[in-house]
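Note that one protein chain is taken out, while the other chains of the complex remain in position.
Chains: A, B, C and D, in written order; residue numbering restarts at 1 for each.
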Amino acid sequence: MPKKNFAQSTFFLIFSYKGYLVKRLAVDLLWIAIPTTILCAIHELGHVDIETNFTLPGLMGAILGILLVFRNNTAYDRWWEARKVLGGLVNTSRNYALQVKQLLPDSKEKTELFGLISAFPFVLKEHLRSGVIYQELDFLDEEIIKELKNWDHVPNAVNQLIQVRLKSVYDRGEITDFQLLKLIENSDELIDIMGKCERIHKTPMPQSHTYLLRAYIYIYAIIMPLGLIENLEWWTIPAVIIIYYVAMSIVTISEEIEDPFGLDPNDLPVDNIANNIYKNIQEIITK
Amino acid sequence: MPKKNFAQSTFFLIFSYKGYLVKRLAVDLLWIAIPTTILCAIHELGHVDIETNFTLPGLMGAILGILLVFRNNTAYDRWWEARKVLGGLVNTSRNYALQVKQLLPDSKEKTELFGLISAFPFVLKEHLRSGVIYQELDFLDEEIIKELKNWDHVPNAVNQLIQVRLKSVYDRGEITDFQLLKLIENSDELIDIMGKCERIHKTPMPQSHTYLLRAYIYIYAIIMPLGLIENLEWWTIPAVIIIYYVAMSIVTISEEIEDPFGLDPNDLPVDNIANNIYKNIQEIITK
Amino acid sequence: MPKKNFAQSTFFLIFSYKGYLVKRLAVDLLWIAIPTTILCAIHELGHVDIETNFTLPGLMGAILGILLVFRNNTAYDRWWEARKVLGGLVNTSRNYALQVKQLLPDSKEKTELFGLISAFPFVLKEHLRSGVIYQELDFLDEEIIKELKNWDHVPNAVNQLIQVRLKSVYDRGEITDFQLLKLIENSDELIDIMGKCERIHKTPMPQSHTYLLRAYIYIYAIIMPLGLIENLEWWTIPAVIIIYYVAMSIVTISEEIEDPFGLDPNDLPVDNIANNIYKNIQEIITK
Amino acid sequence: MPKKNFAQSTFFLIFSYKGYLVKRLAVDLLWIAIPTTILCAIHELGHVDIETNFTLPGLMGAILGILLVFRNNTAYDRWWEARKVLGGLVNTSRNYALQVKQLLPDSKEKTELFGLISAFPFVLKEHLRSGVIYQELDFLDEEIIKELKNWDHVPNAVNQLIQVRLKSVYDRGEITDFQLLKLIENSDELIDIMGKCERIHKTPMPQSHTYLLRAYIYIYAIIMPLGLIENLEWWTIPAVIIIYYVAMSIVTISEEIEDPFGLDPNDLPVDNIANNIYKNIQEIITK
Partner (left out) sequence: MPKKNFAQSTFFLIFSYKGYLVKRLAVDLLWIAIPTTILCAIHELGHVDIETNFTLPGLMGAILGILLVFRNNTAYDRWWEARKVLGGLVNTSRNYALQVKQLLPDSKEKTELFGLISAFPFVLKEHLRSGVIYQELDFLDEEIIKELKNWDHVPNAVNQLIQVRLKSVYDRGEITDFQLLKLIENSDELIDIMGKCERIHKTPMPQSHTYLLRAYIYIYAIIMPLGLIENLEWWTIPAVIIIYYVAMSIVTISEEIEDPFGLDPNDLPVDNIANNIYKNIQEIITK
């Protein structure tokens, strides 16, 4: 990936991007700015001598570092695992369509199978959000859509409809015992992919880690001024805010990418992937 | 995951959550507070000059950091591996039910198979706790439950009963040689999942790591005041307690999540998962 | 790997290599040098007393370190995963050719299959760049090339052509049901490899990480002089530039290797690999 | 895992456990205590002024930290991999027994197969120690034991005997072609498990890492007093010993757990696992 013009890629984007984060963190930053300002006011205006010892924040900082590394890495690992799973979805769909094309003689079921395989990614992605959007499935028969609407768990439904069609082709003797099971293996793969997506989507981080990290960052930001105020005086306020902002930006981004199937700015391009699978299968069918 | 209102998600939850941890760590904190207080009293009241050199705790702190990172990561890895295994349980159960539905003609065995497959997650989760709860299995035949009660290792029993039923369907010639083995592969998968759960449940961390980490944190907390007392005076006591509390909270949470099949606040929602599998299979059967 | 003569391997190569990086980072370095110089000028010439407190940069430095480690490791992980995938391509191609050689009787399809299997790596690599270069495929029949030109997704096309040929050999009864599916498994493998390459190529890092890291390095480089200027005076300028250069070199290299299918100096030798596969398959055919 | 009473779990166990480690490290600690004491004596009694600069140990400490993290993690990874492999052994044995039970008609071979499958874990564990203990195999026929005694590599022998029995059942036409190969797949799995155990057991860490780490810790412990003596005076001796002890305890534990098939306190419960497999298979046979 070639580096773009600095002014463009770094300097300006920082601020637009930061604006987005700043909005998210605005309320929190207030909660930090207020006690820090009070402390500074006491110190500067009240001429009160405040013990300055930076050792305690230093020790806490190390433990905080451990937790931040952990948070950042586990969130990214989920994001990347989700990306792998979606990559697997692309492959399995392509393979499934290719095998259906090669192994099945032309029939109503064959056409329906292409449709159902293409529908699976659309159904899956909305199942992970708020519910299936049937407008996206306009390439399917009315009849099939009606059938799908009876189900709670639509991806499961698509899979079962696929297997029903394969079964009836098999019952007509158009494919062998062995070929049937090879084809069904692709369905197993799709169920497997669905299960992995559900796992990533439904399993929040252990609450202990989420709460403790936020709590420790907050406590750290409250204690920190004690070690800075002697040297930085009023500059303590921006310093504390910057540190808090930087630490919380890692937490915020981690929360965003650890469930990557949504519509957040950093989520995976799930819609594009579903459309690409649809296009690939169309190309396989027509040529 | 959208960030909630700060005041709600962070500020208040910290204290409720901390309350839970504080309860766990209360006795330990006493053991730390007492010697620190004694030291402070000697220093402040007795006017005894105590050598202040923070280098030693600094070095130990680094090694402690290594061990804390290690503890935290390995505990989380287990937790996440357990979650993966349970995800696999969901998939395999769905697949198994779908395949039984497609490949087997209607028969008493088919109905029983659906029941046994649904029963496996319930049986497994309680096998990992204190023993199977037969009330949860009320959807099974009396007869089968009676048979299960003869076994020590109930998940193994469920598997064997599944295989017996498959065998008798096969002996009646209703499925082919090849189909039998494909179906049995699912049983192998269930046994595999069970084995992984047992491994995570039964293998404690090497004792050396568990003991040494606790020991070093304790020793560290005893030595630490020597480096703080000159600057912080009586404030040394809360400082030491905070550091000890933060370090031990990582240890405590690690101990909680490294065997995630129990009923601790951070354990996996094993009961929900078993119920979901039951519901999914019901949907597959009826539609 | 034996260490070479120091003067040769290290001393001189550093500069040639650095030259390459310096070119890339030149504009950025200006953006850093200018504010630092202004600050130094104010401090030295204007005799203005600038608060010197290095604590703030120190804290930020730790978080920066976390992000740099993360950036470096994830980029390398992609690079190495890409290398593994390409290794898999070599193996699968060899296996495919060997099996075609052993299982198929001589026929026009057999010859074409060898050609298509050899063509896949060439087609794949250029698909990941800007588009297939048909000159590289001069060992294929005119007719096949014409057919490929109709497709958007050429690697998919090659796969379909392979499966069409296998199907017609099967339809003539020259291979069994079982052998057909074994052979097709290799195609599935090729599609799988292609999917992994596409995943690595098309998925940029979460933008948040890319932007934030650059932003934080920049901010860090702006704040850093405040902590150095008292001691280093004019030497602050080279010091800041060196630190900025070292940090950015990790970022730059990470950006280079995280999409390793291009023609950057550190990218994988994709062309060599494709040629080697071609040679290996030739050897398998002729002997 | 609920935290036990502190006094019990932590406070007292530390000392018993430490006693065990202290014994191991006793000689080394002498080698460290002597030069440190000499240095202290020169400094305190001889009133010689010793350069105090802690920078050098600080830098070395960082590199030492890297190596300690590495040592600890790789040792644990081996330990955990070994545990996974043993978990796989449990599963494969159960599966094998279940399949033999389902697929084979009653015969002398069937009984022998149960025996041989149960024997494999016993044979494997002692093969990884000093040699097979035939008393543990008293559930096997005299004849089979005699045959095993002819082999050097007893686990290989057990596997071959299993395959011979399967072959003769197959030759009598009691199982199909396909079933034979399915059953043999379990043997492949057992060989695979054995191979992994052998790999972990026979591959020491690269000598460079083992030696260098010990060497650097030692050198570090020799240089360290130079940075402490000014402040700690005679207390330098216990300080150096504690640091050396803590660092070496990580090394010692790593050495212990990286070959986890032995009888060290932290090794895996290999004997229990073999006995459990035996019990599980008995339950499968009899019910």
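We adopt the following convention: a contact is a pair of C-beta atoms (placed from the backbone, for glycine too) under 8 Å apart; a residue touches a chain by one contact, two chains touch by 3 or more.
All values reported here derive from a predicted model rather than from experimental measurement.
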* **Contact partner of the left-out chain, one of C:Ile145, C:Val164 or C:Ile284** => C:Ile284
* Residue numbers in subunit D that touch the chain omitted from display -> 24, 27-28, 31, 51, 53, 55-56, 59-60, 62-63, 66-67, 69-70, 74, 150-153, 156-157, 159-160, 163-164, 166-167, 177-178, 181, 184, 187-188, 191-192, 194-196, 198-199, 203-204, 206-209, 211-212, 214-216, 218-219, 252, 255-256, 258-259
* May I ask you to list the residues on subunit C that touch the chain which is not drawn? => 1, 3, 5-7, 9-11, 13-14, 17-18, 54, 61, 65, 68-69, 72-73, 76, 79-80, 83-84, 86-88, 90-91, 94-95, 98-99, 101-102, 176, 178-179, 182, 227-228, 231-232, 235, 239, 242-243, 246-247, 249-250, 253, 256-257, 265-266, 268, 280, 283-284, 287
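Methods note: only the chains that are shown with their structure count from here on.
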* Labels of chains that are neighbours to subunit A and to subunit B -> none
* Find the geometric centre of each of subunit B and subunit D from their Cα atoms only, then give the gap between the two centres in Å, rounded to an integer. => 24
* Asked: Can you give the whole-Å distance between the Cα centres of subunit A and subunit D?
  -> 38
* Find every residue in subunit B that makes contact with two or more other chains and list them. => 69, 178, 256
* Overall pattern in which the protein chains touch one another (line/ring/star/complete/other) -> line
* To do: Please list, in label order, each pair of chains that touches.
  => A-B, A-C, B-D
